[in-house]
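Apart from one protein chain that is not included, each protein chain of the complex appears where it belongs.
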Amino acid sequence: MNELIPLMVIVPMMAALLLSAFSRFNKVIKCLALVVGICLPIIPLASNYGLHFFGGYQPMVDNVTNILYHPAITYSFDFMQQIFIAMVGLLTFLVIFIYLTKYKKASGSYLFLLFMGTAAVTALILTDDIFHMFVFFEILALAQVGIVAASSIDYSYEMALKYMILGSIGSPIMLLGIGFLLAMTGTVNVTDIVSIVRGGLLDVTSPVFLLSLGLIFFGWLYASGLPPFHTIKSGIYSKAEPHGAALLQSFTVISMISIVLIMFRIYSTLPIFEVLIVLFSVVAMILGVSMALTQTDFRRMIGFLAVGELGFIGLGIGLGTQYALTAGLFQALNEIVITALLFIGFGAIVHATNEVDTRKLGGLLAYHPKVGIMLLIGGLAMAGVPPLSGFQSKLMLVQASLSCGYPELSILTIMVSIATFVVFVKTFYSMFLSPKPHDLEVVDNEVPKAMVFAMAILLIVIIALGLFPDVVTSGISNYVGGLLL
Amino acid sequence: MRLYDQIFNVVKKFKELFSPGPVTNADVSGSITAEIFIIVSIVIAALLLRHVSLLLAALATLILAIVLINNIPLLPKFKIEQEDSLEKMLFYAVFVLGLIVIFLYWGGTLV
Amino acid sequence: MAETQLAILFTSIALVVIGLYAAIFVDNIIKKIIGISFIEEGANLFIVGIGYKAGGIVPILMPNMNTTWFASNASYPLPYGLVLTSIVIGASTLAVMLALVMVLYRKYGTLSTSVMLADTSKQEEYDE
Partner (left out) sequence: MIEFILMIITIVSAILALIQKDLLKAAILTGFSGGALAVLFQVLLAPDVALTQAIVGAAIVPVFIALAVKKTQRGDA
């Protein structure tokens, strides 16, 4: 029993409530937000692995069938959860740091949304209870809408309303799927459902079980922004403030992997589950990257690239072997860091020039060499260039798909990487290297120091993960081995 | 020569695709890359059908290749279908929901 | 009575289908939001229907009840707890959507979805 596990959710949630309650006292909420932000990555690193049962209801053994039942909402905390929660905590801290240095008057309600989103994804990845997952999935959707609507970019309200309307189709459908599962098993605890399914107490080919997969899968598509939701997902990234977008994409990635791991545990006996995931991942990769190639707004372009990269994660999970799952989860970790770096870096450019169209920009390398070089390294990492972290995970994915007997998927993976590289080089050229247009005025010559600091920290993480991937992959591999048993 | 003309036509079509403003050669080359990328990746993805049936994969690949190359300015069509209007997003969301449900209900036990 | 449970199933599916129909074919944004809230209600009704036991009793244990008799006759209370949360979530989502609609109405002066939530990516360039 470890008391630090529930604190990972409770601390950001309490901080969110306090911040919105005391939003009149500017100094107080600034200090509180910073302190909690520092605490967020430390708590998971200090905590021990284990399970936490809310209310202290220990699991009960049914003496007749000898099956363990979990009456309480259970949080399970392992290496995978630790590394992802620590990464989101670090990102939240950086985002809050950027926000607090950018605005003199901190808005309590905006900080509320940021912390609430962090609490929601932390609960999503920790939970072992399928309804608990649904509740936090809804809270996360509301927080995301709030973050988008709070930005001062044109048309952000429209995008937030579109996201909300699509969400209010996606989440009841997911609830219906959970209802189907509940009707078949009578429990909402994932471990119990898995033991019922594996124990053969349930007909896995019955239409009700298959439909529950379909409905939960649709909700997952909405949460992760795979097609048909890739346009709205890239849209909300481009309409949020850059630091908000950096956090939003990490929310997306984590909700994607946490829901898909729960689905994987329940439905992995059905071959059609893996077919579905691979199908949608391939479509996401093709559509995301090809749409990114035609964008002229660079925020939208990064948004589409981020959606395309999600396809890689889905591919790793869809292949279903231990190596492939490890590769997919490692890719998820890399994507959180790299995309955050790109959003923050391009946000710095928007801050300096007030311009988002690549055609109207040019010659910025002379003005912002530091930002330019860090962005270049980040883009190369996303495309999968050797010493960086994106290379390691993509190489693992290529090897995994080859060893599973799908060379077509390896070819597709490499092609998408190359196209990502093209997108990035094209944008980098037209923004930083091409001659400066006459009517472009570089309004604010200083890029905020906090943004450069955040980018430097993320860059260190990228290079460290690229040079020493074993630090993460061996632990994730052990965790995945436990899932596949 | 017909294919060349078609590709040249693509470049002309691309001008309508971008929002008003100057269209640079970087954008056009990006769009041509996207065009080729879509064709090749869809054809390669169709090869995955060989795990179901070899004949089906061969047929699907051939038919897809011919259809895609004959309709060559593909990108404007793709882009119009993926614009930001709520109506299109909702239509595709409900359409995909229907597809998933039908696919799982009738095909779930086959794969 | 199995017919009751079957009727619940059909009602909830009907509500979901009405909601999906409204999502695509109704143009007025407020009516579209009303329609979408029916999907949530359908899902709630379905989950309540899971817990229903024909001829059973309300799952509240009174002091003078026999527990074995209670366990075999009461309806299943777990889904009810879930639906409580889900109803509140649905109402709050609806409230946020309506608030956004009110803000956007001031800008556009119409409730038509095809005007209010059309493709904006090209308009932005004109504005700048």
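A, B and C label the chains in the order they appear, each numbered from 1.
Definition applied: a residue touches a chain if its C-beta (ideal position, glycine included) is under 8 Å from a C-beta of that chain, and two chains touch if they have at least 3 such contacts.
Not measured: the values here are computed from a predicted model.
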Visible contact partners (per top-of-document touch definition) of the missing chain: C
Those residues of chain C which, in the complete complex, touch the missing chain: 4, 7-8, 11, 14-15, 18, 22, 26, 28, 30-31, 33-35, 37-38, 41, 44-45, 48-49, 51-53, 56-59, 75, 80, 83-84, 87-88, 90-91, 94-95, 98, 101-102, 105, 110-112
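Here is the rule we use: only the chains that are shown with their structure count from here on.
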Higher-contact pair (C-beta pairs counted), B-C versus A-C: A-C
Whole-Å gap between the CA centroids of chain A and chain C: 27
Geometric centre distance via CA averages, chain C-chain B, whole Å: 35
Chain A residues counted as touching two or more neighbouring chains: 159, 162, 165, 169, 173, 357
Contacts with 2+ other chains: residues of chain B: 19, 21, 83-84, 86, 90, 94, 97
Residue numbers on chain B that touch chain A, as the complex places them: 17-19, 21-24, 26-27, 29-31, 33-34, 37-38, 40-42, 44-45, 47-48, 51, 75, 78-79, 82-84, 86, 89-90, 92-97, 100-101, 103-105, 107-109, 111
Residue ranges of chain C touching chain B (in the complex, touch as defined): 20, 23-24, 113-114, 117-122, 124-126
List of chain A residues in touch with chain C within their complex: 131, 134-135, 138, 141-142, 145, 149, 154-155, 157-162, 164-165, 167-169, 172-173, 175-176, 178-179, 182-183, 186-188, 297, 300, 357
